[in-house]
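Every protein chain except one is present and positioned as in the full complex.
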Amino acid sequence: MINKTVSNVEKACEGIKDSMTLMLGGFGLSGIPENAINELVKRNVQDVTCISNNAGVDDFGLGLLLRKHQIKKMVSSYVGENKEFERQMLSGEMEVELIPQGTLAQRCQAAQSGIPAFFTPAGYGTEVAEGKETREFDGKMYVMERAFKADFAFIKAWKGDEAGNLIFKGTARNFNANMCGAAKITVAEVEELVPAGELDPNQIHIPGIFVQRIFQGKDYEKRIEQRTVRPKK
Amino acid sequence: MINKTVSNVEKACEGIKDSMTLMLGGFGLSGIPENAINELVKRNVQDVTCISNNAGVDDFGLGLLLRKHQIKKMVSSYVGENKEFERQMLSGEMEVELIPQGTLAQRCQAAQSGIPAFFTPAGYGTEVAEGKETREFDGKMYVMERAFKADFAFIKAWKGDEAGNLIFKGTARNFNANMCGAAKITVAEVEELVPAGELDPNQIHIPGIFVQRIFQGKDYEKRIEQRTVRPKK
Amino acid sequence: MSLSKEQIAQRIAKEVKDGYYVNLGIGIPTLVANFVRDDIQVEFQSENGILGMGPFPFEGEEDPDLINAGKQTITALPGASFFDSAMSFSMIRGQHVDLTILGSMEVAQNGNIANWKIPGKMVKGMGGAMDLVASAENIIVAMMHTNRAGNSKLLKECTLPLTGVECVRKIVTNLAVLEVKDNAFHLLERAPGVSIDEIKEATEGDLIVNGDIPEMKF
Partner (left out) sequence: MSLSKEQIAQRIAKEVKDGYYVNLGIGIPTLVANFVRDDIQVEFQSENGILGMGPFPFEGEEDPDLINAGKQTITALPGASFFDSAMSFSMIRGQHVDLTILGSMEVAQNGNIANWKIPGKMVKGMGGAMDLVASAENIIVAMMHTNRAGNSKLLKECTLPLTGVECVRKIVTNLAVLEVKDNAFHLLERAPGVSIDEIKEATEGDLIVNGDIPEMKF
C-alpha cells in the first residue's frame, strides 16, 4: 500500500502557485471541496483558472474566491446564482468560458484516461464549436474536444483510505470522480478517513492511484442551495 | 422502476440471428457469460462476429462456439490457450482481428458513451495503426480509433436487480462493465437476482439504463484457467 | 383557453411511454413528473448523477448529497443508482435516455433550438442542454407560444445563439401541440377553445394545418 495521507489541508495544498489551473469538483454546492476552497482563500493565490461545473454562490463555494478577485478565468457549464460573478463577468474583470456539461465531464475523464481528444455531438452548429474541428461519423456531425490540462484537482469524497481510495455518496460524486487523476496533482478531502483495508475493494469508486494526497476534512457545512420538501403526512 | 427481468436465457437471447456482431464480457475464463454462451451453442447461430478480449479454451467459454464453427470472425486482444482456434485461424476458416487490450476496452466504452471516435497512443507505429488516421497532440503521436458497433452484448455480473442494476465481483468486472450499453441490446446474466431496492444505489457499478434484459443465471462452473497457490503455513 | 404551465406539463406527460428513461429540464418540464400515469414504468434521470429520481424529501429529511440538476433536494426510489458526471452523459450522449423534455426561448421550423443565451444579457451557461439536444432521439420542447413581448417563439429561423441544430421533434405550448418536420411546424392539436387562427397568428414560422385539428385531451 502506498500511503497518500497528509496531515492537513495546508500540507495538501503545498505547491499551489499563482496563475495555476485548478479543477474543483462538485455540482452546485453539492460535493464541493470546502476545506481546499477555504485554504485557497487563505493563501490568497492569484489569477487562477478554475475548471468547475458551477461557480458557487456569493458567500460560499467558489464565490469565496470570486469575492477576493482571485479568479482570472472560470471554465464552467453553468454560472447562475452568483451576483458578484455576474458583475465581474460583465465588467470584464474575469474571463468566462462556458462549455456543455457533458463535454466538461468528458474532458476531465479524457485527461484522467490519457486520451488527448475525442468527438462529441454536443455543441455542433453552435458557437461552442467555433474554431474547432468538426467531422461526420455515420451521417451525424461531431465536434472534436481536447482533454483538460490542470495543475491541481481538488475533490471531495465521502470516505477514503490511506491508500487514496475513494467512495462518494449520492449525487455528490458528480465531477469529483472524473477529476481524479485529471490534473498533475489530485488532492482529495474526505469526511471520513480510514486505514487501508477497511474499504471493500469492490466498492471503491476511484482507486488511490488517481490521488496524490488525501486528508481528513473538517467543519463541513454542506450547504443546501434549493431546499425543496414535501410536508410529512 | 423499469423492470428488465426475463425468465430465462432463452427469452434473454430472443432476436439473435446469424451474422450478427456480439460482444462477450470476461477476461480469460473469469466473468464470462456462461449461460448465454451455452444458449448460443444450442441455437447454433452461424457466422457471428465476436468481440471478446479472449477466445476461451478448447472445451469452455467461446471455445464451445469455435468447436461448432459458429464464429466467422474474432475481435480480441489475446487468443492463446486454444488449439482449435489456432487451427481455424491458420487454415483461414476464421478471420481474426487483434487489437490492443486498452483500445478494445475503450472502443466498448466509447460505444456505451456515444463517442464515435477517440485518440489513443496504443499501436502507433505498428501494424495496428495501418490505414488509420494518426495525429500529433502536444508532441506525441496518437491513432484515431472508432467506437464498436454490435447487435448484442452478453455480460455476466455478480448481483443484479430487477431494474437491471449490476454489481460485479473482483476482477470479473473487466470488460463486462464496459460492454453494457455498448450494443443495441445488452443481456446481463447474474449469479444473484434481487428485487429493486435491495442494492445500495451508491454501490451499483452499472445502472440498469445500460441493460435491456437481465436474468438469473444457473449452473455456473466458473472454471479457473491457471490455478496458482501457496502452501498453507 | 390558453393552457396553464401545469396543463402544458399534463399534456406532455401523455408523451411519456411505458419503459422510458426521461430527462426533465428546469421549469415546466420538471412539472411533468407530477402527471405521469402511475400504471406505467418510467425512470427519471438527472444529469448531475441519479437515475430513479423520486419526489422531494419529507421535511427534515433533506440530504445535501442528494440533489437534482436544478440543485433541489430530492429522494431516490427503489432501483435508483448514483454515478459520476461522465457516466451520466454517457447515458445521454449514448442515447440510452429515451426522452428529453426542456424549455426554450426559440424553436425554428427546421428543429433548431435556442435556449441558453441572450446577447448583451448575463449568460448563465448551457449546463447540460447542448449535450441533451445533440444526443436525444426524442426531444419535446415545453414553452409558451409567445414571449413576454407577445412575439412568436416558433420561428422561421432562430435569432438567438443556437443550443442545437435540427433536433426538436415536438413542441407543446400553451396554445398547441406541434410536430417539427419537413422544415415546418405541423399542427397536431389545439388547446381547448383555441382557434386555428389564433395559433396561426402566434406562429411566425410556416404552420401546416392538415385536415381537422382536434382539441387536446388530458
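The first chain written gets the first letter, and so on, giving A, B and C; residue counts start at 1 in each chain.
Just so we're on the same page, contacts are C-beta pairs under 8 Å (C-beta built on N, C-alpha and C of every residue); 3 or more make two chains touch, one makes a residue touch a chain.
Note that the structure is predicted; figures quoted are calculated from it, not measured.
*Asks:* Taking the whole complex into account, name the chains on display that the unshown chain touches.
*Replies:* Across all of the complex, the chain we cannot see touches A, B.
*Asks:* Among B:5, B:49, B:76 or B:186, which one is in touch with the chain left out?
*Replies:* B:76
*Asks:* Determine which one of B:135, B:149 or B:223 touches the chain that has been left out.
*Replies:* Result: among the candidates, B:223 touches the missing chain.
*Asks:* Which residue among B:30, B:49, B:70 or B:186 touches the omitted chain?
*Replies:* Of the listed residues, the one touching the omitted chain is B:30.
*Asks:* Which of B:6, B:41, B:98 or B:194 touches the chain that is not shown?
*Replies:* Touching the chain that is not displayed is residue B:98.
*Asks:* Could you list which residues of subunit A touch the chain missing from the display?
*Replies:* 1-3, 111-115, 161-163, 165, 181, 195-197, 201-202, 204, 207-210
*Asks:* Give me the subunit B residues in contact with the hidden chain, please.
*Replies:* Answer for subunit B: residues 27-31, 53, 76-81, 86, 89-90, 96, 98, 100-106, 108-109, 120-128, 158, 168-178, 205, 222-233 touch the chain left out.
In this section, only the chains that are shown with their structure count from here on.
*Asks:* Quick check for the class: compute each chain's Cα centroid; which one is farthest from the centroid of subunit B?
*Replies:* Most distant chain from subunit B: C.
*Asks:* From the C-alpha centre of subunit A to that of subunit B, how far is it in Å?
*Replies:* 32
*Asks:* From the C-alpha centre of subunit B to that of subunit C, how far is it in Å?
*Replies:* 36
*Asks:* Could you pull out the residues of subunit C that touch at least 2 other chains?
*Replies:* Answer for subunit C, listing residues that touch two or more other chains: 50, 76, 82-83, 86, 89, 92-93, 135.
*Asks:* Residue numbers in subunit B touching 2 or more other chains?
*Replies:* Touching at least two other chains: 113-115, 201-202.
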